[in-house]
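This structure is in structure tokens; I'll ask about it shortly.
A single protein chain has been removed from this complex, and every other one stays in its place.
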Amino acid sequence: MLLTIIYIVAITAEAMTGALSAGRRSMDWFGVMIIACVTALGGGSVRDVLLGHYPLTWVKHPEYLVLTCCAAFVTIIIAKWMRHLRNIFLALDALGLIGFTIIGCQIALEMGHGFVVCAVAGVLTGVSGGIIRDILCNDVPLVFRRELYASISFVAVIFYWLCRNWDLSLEITIVSTLVFGFSLRILAIYFGLEMPKFIYKEDDEQSASSKDAN
Amino acid sequence: MLLTIIYIVAITAEAMTGALSAGRRSMDWFGVMIIACVTALGGGSVRDVLLGHYPLTWVKHPEYLVLTCCAAFVTIIIAKWMRHLRNIFLALDALGLIGFTIIGCQIALEMGHGFVVCAVAGVLTGVSGGIIRDILCNDVPLVFRRELYASISFVAVIFYWLCRNWDLSLEITIVSTLVFGFSLRILAIYFGLEMPKFIYKEDDEQSASSKDAN
Partner (left out) sequence: MLLTIIYIVAITAEAMTGALSAGRRSMDWFGVMIIACVTALGGGSVRDVLLGHYPLTWVKHPEYLVLTCCAAFVTIIIAKWMRHLRNIFLALDALGLIGFTIIGCQIALEMGHGFVVCAVAGVLTGVSGGIIRDILCNDVPLVFRRELYASISFVAVIFYWLCRNWDLSLEITIVSTLVFGFSLRILAIYFGLEMPKFIYKEDDEQSASSKDAN
């Protein structure tokens, strides 16, 4: 099954990003594995808990947990050479983002939800693993601040939804969404594309207290 | 239905507070909308997940998600004038706090829970959206540190519970809890009322290691 292969590539890539984040915070090996598992499987878990879609993927297939732990361990070993693999790594991460988005969207569709809930499920699956990783490492989640990321996940959902409504087969829809979203993400990285930012500063005394009060 | 109107006002107000928080962290527009949705709908989602009350509100009524996104977008546009609207804003936020509390409490009651679980459900619904917002923006949640907020939510639950036990009609109970809790919150802001704080400092070497060990 195409989706399963994409899923396995995606969780492996995300586990490795999680392990690197944990390494930046000098965590011990066990902490590294926990962060890797949360990053790889957290997005799907959040989606499943919110949609009431039990059992969760890793409860049904514990082998995925073992896989992410192995990926984390391999990352610890090869981290020294990681920076030379940066481009492969970014590509895997982009593939993971779109793969997770498609899977989340597809699961919501199968549960009979409409566009809005599918979009939320897709974006949640794509980005919330990384958000939990950043929270556990005590950062402001990067996903909200850097070049197009969550918004590409959202655009991929729209593309996927249109393809399904045009009665394209599941395989063609998946592959074309993957190619479309992946290209978009690579373009966003290459050209440093960003969403407009909303910058809100309060500079007088009254609004400082307003900050406390909100 | 009275509760629905209160709910809509509450999620709109909370979405706006979320958008402003995101703006303080210079997030991009998509991040602003995510934070707004989480702030507005996160409290109810946490309550529903913990109580096993499926489907979640926004899954059943995706239009509320659209509403919070619109509120976030409007906030981005009007943020420049926001500080002149501060009082209206604080009033809406107070209304939201009490409205969420009543809704959470009512849902737990309808599920057949007793006072303690109703109180938790009410306070969770009232304050946890704001807590998740602060975690995503990497702040210590303000709710634990400023003038009476969570505790007013708790007092509102007690008031609501007493009214229900005195066999007052649902409408009268809701309106009187709303008036009572809203007044209390406005008084707390106006007079800067605070709970006593628990300040625990460890100043010698031994207790510094105790900090590490706990």
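Lettered A and B in written order, each chain numbered from 1.
Just so it is clear, a contact is a pair of C-beta atoms (placed from the backbone, for glycine too) under 8 Å apart; a residue touches a chain by one contact, two chains touch by 3 or more.
Bear in mind the structure is a predicted one, so any value in this text is a computation, not a measurement.
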{"item": "Touching the absent chain when the full complex is considered, from A:Ala40, A:Ala156 or A:Ile189", "value": "A:Ile189"}
{"item": "Touching residue (missing chain; options B:Met33, B:Val120 or B:Val157)", "value": "B:Val120"}
{"item": "Listed residues A:Met111, A:Cys137 or A:Val175, member touching the removed chain", "value": "A:Cys137"}
{"item": "Missing-partner contacts on subunit A, residue numbers", "value": "17, 19-32, 34-35, 45, 49, 54-56, 58-59, 62-63, 65-66, 76, 79, 82-83, 86, 89-90, 93, 135-138, 142, 146-147, 189"}
{"item": "For subunit B, residues in touch with the removed chain", "value": "49-52, 113-117, 120, 131, 135, 138-141, 143-145, 150-151, 154, 194-202, 204, 206-207, 210-214"}
